[in-house]
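Shown here: the complex without one of its protein chains, the others still in place.
All chains are identified by letter, namely A, B and C, in their written order; residue positions are counted from 1 within each chain.
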Amino acid sequence: MLDFNTIINNIHNNLKHNVVKGVVASYIPELSKQDVNSFGIFMQHMDGRTFQAGDAEVPFSIQSISKVLSLSKAIAFEDNNLWTRVDVEPSGNPFNHLSLLELENGIPRNPLINAGAIVVADILCSQFKNPKEDFLQYVRDIANDQTITYNYKVAESERLTGFNNFAAANLLKSFDNLNNDVDVVLDFYFHQCALEMTCAQIAKTFYVFANSGKCINNIPHITVSQAKRINAIMLTCGFYDESGEFAFEVGLPGKSGVGGGIVALLPNHFVLTTWAPGLNAKGNSLLGMQALEQFTTQTNLSVF
Amino acid sequence: MLDFNTIINNIHNNLKHNVVKGVVASYIPELSKQDVNSFGIFMQHMDGRTFQAGDAEVPFSIQSISKVLSLSKAIAFEDNNLWTRVDVEPSGNPFNHLSLLELENGIPRNPLINAGAIVVADILCSQFKNPKEDFLQYVRDIANDQTITYNYKVAESERLTGFNNFAAANLLKSFDNLNNDVDVVLDFYFHQCALEMTCAQIAKTFYVFANSGKCINNIPHITVSQAKRINAIMLTCGFYDESGEFAFEVGLPGKSGVGGGIVALLPNHFVLTTWAPGLNAKGNSLLGMQALEQFTTQTNLSVF
Amino acid sequence: MLDFNTIINNIHNNLKHNVVKGVVASYIPELSKQDVNSFGIFMQHMDGRTFQAGDAEVPFSIQSISKVLSLSKAIAFEDNNLWTRVDVEPSGNPFNHLSLLELENGIPRNPLINAGAIVVADILCSQFKNPKEDFLQYVRDIANDQTITYNYKVAESERLTGFNNFAAANLLKSFDNLNNDVDVVLDFYFHQCALEMTCAQIAKTFYVFANSGKCINNIPHITVSQAKRINAIMLTCGFYDESGEFAFEVGLPGKSGVGGGIVALLPNHFVLTTWAPGLNAKGNSLLGMQALEQFTTQTNLSVF
Partner (left out) sequence: MLDFNTIINNIHNNLKHNVVKGVVASYIPELSKQDVNSFGIFMQHMDGRTFQAGDAEVPFSIQSISKVLSLSKAIAFEDNNLWTRVDVEPSGNPFNHLSLLELENGIPRNPLINAGAIVVADILCSQFKNPKEDFLQYVRDIANDQTITYNYKVAESERLTGFNNFAAANLLKSFDNLNNDVDVVLDFYFHQCALEMTCAQIAKTFYVFANSGKCINNIPHITVSQAKRINAIMLTCGFYDESGEFAFEVGLPGKSGVGGGIVALLPNHFVLTTWAPGLNAKGNSLLGMQALEQFTTQTNLSVF
């Protein structure tokens, strides 16, 4: 039987001394303050056991990892109606995400690229009474943790510098694929991305996707089929233009964020979270990618 | 010797009964109120003679024709420094102007596409003390006509619906190719495009480009070389992705606007303006294009 | 316990009366002769049981399904060296596969699009002594079936009309990513695609990927890790620009061909093959896609 405790601690020990740790994201000024040496791993097994190493309980900015949570709630609201406004295909293109949006008449490639997540945010702005408060409550509920909160400084920092997201939202609006005002939707979106969570909290939150839609308290939040589909989207689209590489090297549904977090899961088995703020050239956590690769290589646990 | 009066009136008479007149632009709500039957032609010869037919003295929204005027002032301010921020190549692409901007790292293809004109507007916002007032005065001066003014309703109408321009400006900002605030630059830009002029006024204004940089009052505003270069840019880039077609069929430097105006000129000979609000599929005035084509075919007057 | 026999036969019965069956591929003249009413399903369980319905033992042209088999052999030859010449990312783009090849300097997006499969074919042309004969023997071996053969008419038909593949191969050559002559590589490639197999034969052949690299005779052909990676590539790239949709709706690694075949598999559980020559708008078998979707919906068997 696999000794997850040893495996995770060995991986952590091996990697934490790496000289090359990637580059901390600087385009959101608040994020650039992160320490490149931070490094945590947390595993939540479906049988209830947990394993951890390093900074597994230090909160950080989850950024794009939040896109899976907003998607989950939007699917709960709209089920398959959602797919008239956003597609489920990998984007393929590293360099020109607005280009594809233009070529495809304002229908984003998938809900995990920025443009797609902005459409999802627009849906939540329409469906929620108090979008920011209600979404936070949703995350706290599936995490079974009422302490989770937004980092308002990070949200404001992104509002002041997120010109590319303003470009995407306005382009969506020009294609009539945004119902609320650009400023309203992006205010929500920047807060959503500014959620602050620990590796442990993220793992407990994503339990819902590994557990066929029921959260760690055993309360159903989405259907079995919806959970499977979200996992499929994570596998094919979760790592930008490195998604194929991640499926190939790691073989698990997952999602990364520029804050340095990565969450991956094996349905019915476990959720595994890493945090290391240094990013590789494609914007994914360098140590996190290596840790996950080593984990699946050593354990032979993957969907394939 | 060519009888311009007869030629212009014959062309006007032939075309005004056309059943197919194109479609009035509707994306700026205020513009959609234009009468598709409006049709004017005005010719300003360099020898002082003028010829006209139809609605040549009815003011209309000059829209993108204004891009040549803002470019002229920006070149007067910055001369060749301008070209570090915007290129002079035809855009070629009808369908994805933001795509090219992304692919080329925020350097617009040329100053006559929207993204390029927004960079030019940014320069004027930096150089002018009171951008909107000062630019209006510049146009009045080269036109030798102090009655020219903005249509504020049109400017406001575009501000409320110009999401694609907000997308472009934010994208430029994300590439660090916009020094002023997006709202400031676009406020200027929407006013610039909302200039209201008649065919006659436009012809007198563009006299400066046909006359080696000296306006109709013989005052130099730009150098000979700058005038030539602006003419070159009009010839290669003045009609969006129909620029090649216009050079091929008409053979004159020119610029169109979605208000239905077109101005074309033969250096040292004449400026010719048309206005007919119905547009063809590529966004250029349908009757105007035909009128200009007939004019150069009948007179054999072109740069080639 | 799931009654696969009933499930498969019910699906077959329900779908075979569909009025809308898609369109038989016509761009390879020989393929256009297929009967749109052909419809077979075959399931090879890892426990040895087999289930089938309809035309499960009628041979058809496997076309792009062969790309997985050539990839498998190329990986056996080159292991990870292969990935310097072809990437593993989904292509994303339906409409312009050569465009991406140009933009990315002759490195195909993945080995399951045509350009990528042509690079793989080039590798086999270099590695095999008698490429066509040796590759056929490889397929016969992993299928445990010496009767499998090429359809030479189909191969010749494609040679005479496959201009797009000649374009791709020449473009690869211009980027120095093809070592053998274009004609040599494409002759091999057209034969590879012209392999003729039944649903049953394909299922037995793909057993190797569901069984961690050991074929149905329990002989290892590739390593566990190589088998996982091939499954990952099938999941992310197996259905052209419908790959995300397939992962989302079906949730299994798989591959389609324009002959109307689809193969899908759940590692350690089963291989499932369908054949119905009518294609949907994206070039995948219309009934086959529906059959697989119904199968995973009814059985809840997917990697997610």
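Criterion: a residue touches a chain if its C-beta (ideal position, glycine included) is under 8 Å from a C-beta of that chain, and two chains touch if they have at least 3 such contacts.
Note that the structure is a prediction, hence the values are computed from the model and not measured.
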Which displayed chains the unshown chain touches: B, C
Residue of B:Asn130, B:Asn218 or B:Asn300 touching the missing chain in the full complex: B:Asn300
Touch criterion as defined above, residue of B:Arg109, B:Arg159, B:His221 or B:Lys255 at the omitted chain: B:Arg109
Among B:Gly22, B:Gly54 or B:Pro90, residue touching the chain not depicted: B:Pro90
Subunit C, residues in touch with the chain not shown (by the definition above): 95-99, 102-103, 163-164, 166-168, 170-171, 173-174, 182
Residues belonging to subunit B that touch the chain removed from view: 87-93, 100, 109-110, 224-225, 227-229, 231-233, 235-237, 241-245, 247-248, 251, 253, 267, 297, 300, 302-304
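Please note the rule applied: only the chains that are shown with their structure count from here on.
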Category of the chain touch graph - line, ring, star, complete, other: line
Most centrally placed chain, judged by C-alpha centres: A
Highest-count interface - the chain pair sharing the most C-beta contacts: A-C
Computed distance of Cα centres, subunit C from subunit A, in Å: 32
Multi-chain contact sites of subunit C, meaning residues that touch two or more partners: none
